[in-house]
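A single protein chain has been omitted; all remaining protein chains appear in their positions.
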Amino acid sequence: MEFKKYSKTLFFGATLAILAGCGGNAATQDQEEGAAGTDTEVQPVITSDGSSSDSAITGEQMGQDVENLEEKAEEVVAAMPEIETIYFDFDTSSIRADSREVLDMHVAYLRVNSDAKVVLEGHADERGTREYNMALGLRRANAVKSYFQVQGVNSDQLEVVSYGEEKAAVMGHNNAAWSKNRRVEIQY
Amino acid sequence: MSGYRYRKPKKLVAEINVVPYIDVMLVLLVIFMVTAPILTQGVKVELPEAVSAPLDVNEDDLPLIVAVKKTGEYFLELGVDKEQPISPAELSLKVGKITRQNPTVQVLVRGDKSVDYGSVVQLMSVLQQAGARNIGLLSQPPEK
Partner (left out) sequence: MCVRNWLKAAAFSLLCFVQQAVADLTIEITQGNDRATPVAVVPFAWLGQSGLSEDIARIVSDDLERSGLIRPLSRTEMLSLPSQKSEIFFRDWSLLKQDYLLVGQIRPSASPGVLTIQYELYDVVRQTRVLGEVISGKPSELRSRAHYISDQVFEHLTGIKGAFSTRLAYITVKKDAASQSKYELKVSDADGRRERTILTTYKPILSPAWSPDAQHLAYVSFETGRPGIFLQNVYTGKRRQLTAFRGLNGAPAWSPDGKKLAVVLSKDGNPEIYEVDLTSYKVKRLTQHYAIETEPEWSPDGKHILFTSSRSGGPQIYQLNLISGETERLTFEGSYNARARYSPDGTEIYFVHRSNGIFHIAAQELANNRLRILTQTPLDESPSVSPNGSMLIYATQEGSRGYLGAVSVNGQIRYSLPSQLADVREPAWSPFLTN
């Protein structure tokens, strides 16, 4: 009795499995593969309403940072910072906490060398539409610009340009490439 | 209520065990699937009857007529070449073109009374290889 029940389940299960395996066509299989590929992707969830991006840094933090910088500036003086690129999360222009250190080095340099000019080049990854990414790249560059400005860099030293997804730093269609392409390049 | 009292402790299985039925059905299915193609391999001939019902000549469903003369030559009633005898290879090519577009086309064989049986069978085989599924033989009603 028990065995019969078991075999019946097995039997129908096998029927379904085989039919399902055979019934599909190339198109759906492709889609499944595509979907499987993106399942592994970890996308940052955007919870803020987007307004925080430009003003993500609060006044208090800035005050502290400025003080710290005063001290740091003594040490770095004329050394041009080596790291010139900071990275962003998908579809956001908020400056990540781990980018602050790099930006602060640039702020220190720019404040000491007030004749130095810098172009902030905003970029996006290939996903999404080109013009939206163009705007997103601009917002990222603008976010860096505001950060510099509130830290006391003269706005005459700063120029902003966006290339959207047109100038990828890394070729490729995976998370590793995308994360390297969502960036702002600080070019002297 | 009394029925409840007399119920046996062992639980009855009220459902029909369908597994044997499915087994039988599947075996039958396999048998039919295997035999079905074998059955259609023979030459299907609708033998002309002395008094046969007239064929429906439907404008939407024109028949393709192949004639066989006494000499055993074939004629395909198409286009300008109606009067020209046609080789079995070319016949197969042309009929193939038609059956690919029109798989249910009715192909009618108009054989001369005295044509030898072998060439009719050969024609039917050519037609079937060319994809014709619906082959009929034309007959004339007996004169009264």
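Think of it as A and B in the order they're written, each chain with its own count starting at 1.
Operating definition for what follows: a residue touches a chain if its C-beta (ideal position, glycine included) is under 8 Å from a C-beta of that chain, and two chains touch if they have at least 3 such contacts.
These numbers were taken from a predicted model, which means no experiment stands behind them.
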| item | value |
| --- | --- |
| Residues in chain A touching the chain absent from view | 11, 14-15, 18-19, 21-27, 30-31, 34-35, 38-39, 41, 43, 46-51, 54, 91, 126-132, 134-136, 138-139, 142, 160-164, 166-167, 171-173 |
| Touch residues of chain B, complete complex, unshown partner | 23, 26-27, 29-30, 33, 59-60, 62, 64, 78-80, 94, 97-98, 100-102, 105 |
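The rule is short, and it goes like this: only the chains that are shown with their structure count from here on.
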| item | value |
| --- | --- |
| Cα-centroid distance, chain A relative to chain B, in whole angstrom | 67 |
